[in-house]
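A single protein chain has been omitted from the complex, and every remaining protein chain is retained in its original position.
As written, the chain order gives the labels A and B, with residue 1 at the start of each chain.
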Amino acid sequence: MSDTIASTDAAATAGPRKGSLLVLDKRTRKRNAAEARFRLMGQIAVTIGVLALVGLLTSILMNGLSSFRQTYIQVSVYLDPAKLDKNGNRNLEDIAKVTTFGYAPLLKKALADKMAKEGISIEGLSEKDAAALISKEAPADLRRYVLAHPTSIGKTVSFNLLASGRIDGYYKGRVTMESAKLDRNVSPQQLMLADKLKADGVLTTRFNWEFFTAPDASDTRPEAAGLGVAILGSAYMMLVVLVLSLPLGVAASIYLEEFAPQNALTDLIEVNIANLAAVPSIVFGILGLAVFINFAGLPQSAPIVGGLVLTLMTLPTIIIATRAALKAVPPSIRDAALGVGASKMQSVFHHVLPLAMPGILTGTIIGLAQALGETAPLLLIGMVAFVREYPGAPPEGFFDPASALPVQVYNWTQRGDPAFVERASGAIIVLLVFLVLMNLIAIILRRRFERRW
Amino acid sequence: MNQMTEVEQKAVEMLNEPKIVARNVQVYYGDTHAIKDVDVDIPAQSVTAFIGPSGCGKSTFLRTLNRMNDTIDICRVEGDILIDGEDVYDPKVDPVQLRAKVGMVFQKPNPFPKSIYDNVAYGPRIHGLSRNKTELDEIVTSSLQKAGLWDEVKDRLDAPGTGLSGGQQQRLCIARAIAVNPEIILMDEPCSALDPIATAKVEELIDELRENYTIVIVTHSMQQAARVSQRTAFFHLGVLVEEGPTEDIFTNPHDKRTQDYITGRFG
């Protein structure tokens, strides 16, 4: 003990003695500077995180918002019986024999007449080039109209037709006079004509409803491409996911949380659920391709297959959320039910489950939102296919080919025409709006029914 | 303002006497008034014990002495606390520098998840108390010796501090506090998590440390206060009821509440 005390005095003088507390010593100042630097690093990190979000959203909005507006050309077309119904008998089958190519001259003539009437002429612009202002999709639209209204043949009907993608791009800043000089698909003369037509009110830009309803269009017709099939396909898939994953997930959670004995099987299930939550989504795509398509022989590109794959992916999310919700119901509720003579099953289904329902629904909606944005697995089960036909009504429609919102985005990014970048960004906005709505519902549910014991 | 200079004046006069002077100290937690009008003088090179029933504010008051309450957002301190005549709540005072001068040992042993050596060397390193490894080794060795832990751990300085027994951990925490070379050591119920044998060792250590440090100890146990302290302060409901030499407090309390507490009527 004595040597301890002896060494004490030596050590007590070892450290430098401090001065007044009111004066910052040099070292403290240095340390405070380091503190400030560290704090600044934190601020920078948070700023980067927030800026990344802002940048991401701004980039998508700037590129995509214009897809909600579209340029149209208003022309009166004389539906020439000599061209559309050579036999003159208004027989639908005969009319149907005229292909879309047969309708193109009508449009060309209609636009030329319009220009003549308004006194518009552009030097070095042929009638054919002028007609190229109108989308290649327009003759098909015209044909569809005539087939639906055969009596209109011989009359002059006013149509609001899509302008071609480049003309549309001109009014969205994507195409300029300079770029048109270098562009095979559009000439400055055509743009001048477009300007004149706009001045006369023939060419207008308005809200693009077709973007939400129309099916996809081919490579050369970005102006006609819409999300109709993709939205329907995504909706079908979400329906499948909801119908399958909610009951399965809730049943599995109830078993694991309320009934499962402590044994190897339960452990195995738990381990599986934890690991499935971390399996890369593309592996689920491989599973879908190998099992649902190649093995079970379900059709490619079908919402049912997409729904099944997404169900398997969503299950862990729903199970984890449901178990948390079940766990949050205090044991006293179970004890109370058991105490009045209810069976275990009755206590769960009559008391615990209804109390846990808001939590379960919130988890389910969040799981659905995840599934809605999932892309990779759908690529592997053939959802990338070019689908123009709307799937039929459920349940048969589940087996028809369809697209999905995120896959449609991917599809459009693979096309050559830059107008498709606008479409892809627009589709992202639609997707994000759906996600925001779903999450809002989840938040409202949670706020409204949140219970604290 | 006037009053404050007066207080400071008085402090300067008594410079040789009390190490810590508290005048009219109020502590608020949000809307709760936790400490009311506490005046106390704490002499240097002695052990002062704060006793009182739990929730009486003794720990809160202890933590105002080295501004540990700063880390709690809603806590607010009013009044004057002077150490060596300097107001620790002066805006010019950096709590970091203050805490190097006023060390602290906590209720539950809280060694860092590092080696025993690194636990003790942590303070000297951040405060730059050594110029080289040899000096640091010396500080670590002497601190462990002063804490009476050297013989038990000298062969395993690289072992994790969390692997020691409870009593050893607490003495390691004391060594860690000593290594910074403070003038004052605050101890917040340092023995409440220890068994009687470990407690005895720590108490013995406190008694030895008194030679070089001013020690303030918060304790639950009146026996401990009687064993280790020279002066005792009794807190009750946020108020300092009575303060004086330990013997007087235990044998001849002036206040009825102190008497009741000491005789075990409440607590």
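Quick notes on this structure:
Quick note on the criterion: contacts are C-beta pairs under 8 Å (C-beta built on N, C-alpha and C of every residue); 3 or more make two chains touch, one makes a residue touch a chain.
The criterion applied here is as follows: contacts and distances are computed from a predicted model.
Chosen from "Phosphate transport system permease protein", "Aldehyde dehydrogenase iron-sulfur subunit", "OpgC protein" or "MoxR family ATPase", the protein name that UniProt gives for the omitted chain reads "Phosphate transport system permease protein".
Although one chain is omitted from the display, it touches the following shown chains in the full assembly: A, B.
Only one of A:L65, A:V291 or A:M357 touches the absent chain when the whole complex is considered: A:V291. Shown as candidates are A:L79, A:A302 or A:L315; the residue that touches the absent chain is A:L315. The chain not shown here is touched by just one of B:I20, B:A34, B:I81 or B:A177, and that residue is B:A177.
Summarising the interface, chain A meets the missing chain with residues 31-32, 34-35, 38-39, 41-46, 48-50, 52-53, 55-56, 59-60, 63, 247-249, 251-256, 259-260, 268-269, 272-276, 278-287, 289-291, 294-297, 312, 315-316, 319, 343-345, 369, 372-376, 379-380, 382, 384, 395-396, 406, 409-410, 413, 421, 424-425, 428, 431-432, 435, 439. Although one chain is not drawn, its touching partners on chain B can still be listed: residues 66, 68, 71, 95-100, 103-106, 108, 110-114, 122-123, 126-127, 173, 176-177, 180.
Just so we're on the same page, only the chains that are shown with their structure count from here on.
Chain A and chain B have Cα centroids separated by 62 Å. Across the complex, chain B meets chain A through its residues 83-84, 86, 88, 90, 92-94, 96-98, 100-101, 124, 126-129, 135, 138-139, 142-143, 145-146, 148, 150, 180-181, 208, 211-212.
Note for the complex: chain A touches chain B at residues 4-5, 7-8, 10-12, 14-16, 18, 20-25, 27-28, 31-32.
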